[in-house]
Each structure stands twice: as C-alpha cells, then as structure tokens.
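See structure below.
Excluded from the complex is one protein chain; the other protein chains are retained at their positions.
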Amino acid sequence: MNDGTTPDKASLIVMSGDMDKVMGAFIIANGAAAFDMKVTMFFTFWGLKAIQKGNLTGKSVMGKMMGCMNRGGVEAIGPSRLNMGGMGRWMFKKMMKKHNVTPLATLVKQAQEQGVRLVACEMSCNVMEIDKSDFIDGVEMGGVATFISEAMDSKFSLFI
Amino acid sequence: MNDGTTPDKASLIVMSGDMDKVMGAFIIANGAAAFDMKVTMFFTFWGLKAIQKGNLTGKSVMGKMMGCMNRGGVEAIGPSRLNMGGMGRWMFKKMMKKHNVTPLATLVKQAQEQGVRLVACEMSCNVMEIDKSDFIDGVEMGGVATFISEAMDSKFSLFI
Partner (left out) sequence: MNDGTTPDKASLIVMSGDMDKVMGAFIIANGAAAFDMKVTMFFTFWGLKAIQKGNLTGKSVMGKMMGCMNRGGVEAIGPSRLNMGGMGRWMFKKMMKKHNVTPLATLVKQAQEQGVRLVACEMSCNVMEIDKSDFIDGVEMGGVATFISEAMDSKFSLFI
C-alpha cells in the first residue's frame, strides 16, 4: 500500500470506559484507517470493556466485585455525563438511533474489518482478573512497550 | 510567516465539558499559537458547550432534556472535580479571579484573534440537536476527516 512506502501510523490508548469516549476512540480509529493509516488501539483498565465478549466475572471475590461494578461488553457502557441510573445510556442510545449514528458494536466490527489492531493491556487484565478468552476474537495481549514502540513512529497518538 | 515554510501545526480534540479541561485546552491552544503554530481545535459532544452562544435548546423533547442537562455557553461550565451543586464553579472562579487567571470567555476570544481554527463536530451536533447558528461567530462545521487530516501533519495532537 502507499506505493511501496510504509503506511502512516496512529495509536490510541483507551483507558476510559465511558460510551461517548469509547465511541470517539473508534470513530477516530476508523477515520484514520479510512486514510490508509495503520491504527493500533491499546485498551487499559475501564477501556477493556469495549473489547470484551459481554460478561466479565473475576475469579476471586474482589475480581467479582470489580466485575459487578464494571460489567463488560459494549452494551453495558454509559456516556460520561448523562449516566444517571441508566437513564443517560437509554436516552443517548435513542438519540443516536434517531440520528442514524453507528452503534458501538458496529464501530468495533468495522475497526476489525479495516485492520485496526486491538491490543489489551496485560497488566490491567491481571489486576482486573480478565482472561484473554474474555475478549472478542482478534484481540492481542500486549504491554506498555507495545504501545510505546507504536507511538514512537505514529503521526499522532491520543490518550482517551 | 516562518520564512516561506509552512507553519507547524497542533490539533486538539475537546470532548470534555469540564471547565478546567476546557480552559486547559484553550491555554494550550493559545500557547501554541504564540509559538506561531497553526492550531485546530475540534469540539465534540460536551466540548461543544465551550463555543456555543449561551442557551442550547434541542428541538425535540429529548434534545430539550439533553439541553437541560447540558446548558451551553462558557459561563455554564464547571470544573471536573469540585462541582458540588454549583459551589465548585463559584469557588473556582473566585480563586481564578483572585489570582488574575484569564477567564474562559477571554481565552476563547484570544484564540480567535490568534487565528486558532474552531471546528464543531457535525455528528455530535446532529446527536445533540445543536445548530450552526448556536455557535459563536467563526466556528466551522467539520467531520472526523477534518481532524484526521490536521492531526496527520501536526507536531502534536491531544485528546482533551
């Protein structure tokens, strides 16, 4: 691609689990991929929800407590501002549907189809007791070195 | 400018509507402009408040509900940490005034005077039912491609 030259890169760290920020991350990633950029998304802590299969259950009691507060899967994510007892997410989804905004699950699928690399932070997975098998297919495991080496030759890097 | 070469660029995405973060964004933008950089600020979701004229009213019931929770205009923005029933904003403003910190409205004006480009995210405006006429003069409308193409040749890009 790009006449024999290496493609431009972009890298995103997603630590937030808020729906609006996670959607923003995927919209930017898909936009950059549409510009033929090679995009790496590095998910840490609450951001891991976005690439989980659906139900997160830690094995220990504490893992379960965190799983309880932090149920995985893109359907469980609320927006950062309006999330009052779930009302926010319901309303936000309604408005996005009304205005034909692509849902998060579709954005994730599009990212994978466009070759966006999805990397889960190993340390966060350890702390939150999430297993590789909890993630959707195609997710890689990686450490901070994975992010740094991508960011070092990226045209832009964002912390979301 | 810059002896015939193109100026260095910086690009900022502002999704947050918290006063401290929005102020930080404008302080960085104005600082970069003072270095003769060509700065683009791309406002999405809650960040759109910072460049609105004052009163945001969506046309549908849901738009009104979101407008109610998200009243526009720089005077309505509270800091992310201290906003307890409005007390935080009051105290924060008092302290900033006492210490001669430039108010947000002035920072926005300075940014425009220094040629900082203010772009409102079209998709967010659709979802939140905000119209171009709701923004202060000089605000452009743009999509994610607008941001990507700026970020691709920016010296630095930040997600705020």
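A few comments on the model shown:
When the chains are written out, they are named A and B in that same order, and each has its own residue count from 1.
Just so we're on the same page, contacts are C-beta pairs under 8 Å (C-beta built on N, C-alpha and C of every residue); 3 or more make two chains touch, one makes a residue touch a chain.
Given the structure is predicted, the values throughout are model-derived calculations rather than measurements.
Considering the full assembly, B:Gly24 is the residue among B:Gly24, B:Pro103 or B:Gly143 that touches the omitted chain.
Within the set A:Phe26, A:Trp46 or A:Phe135, the residue that contacts the chain not displayed is A:Trp46.
Within the whole complex, the absent chain has one touching residue among A:Val39, A:Val101, A:Val116 or A:Ala151, and that is A:Ala151. Along subunit A, the points of touch with the absent chain fall at residues 11, 13, 15, 17, 44-46, 60, 62-63, 65-66, 69-70, 123, 126-129, 144-145, 147-149, 151-154, 156-159. Residues of subunit B that touch the chain left out of the display are 8, 10, 20-21, 24, 27-28, 30-32, 34-35, 37, 80-82, 91, 94-96, 98-99, 101, 155-160.
Basically, only the chains that are shown with their structure count from here on.
Annotation: 24 Å between the Cα-based centres of subunit A and subunit B.
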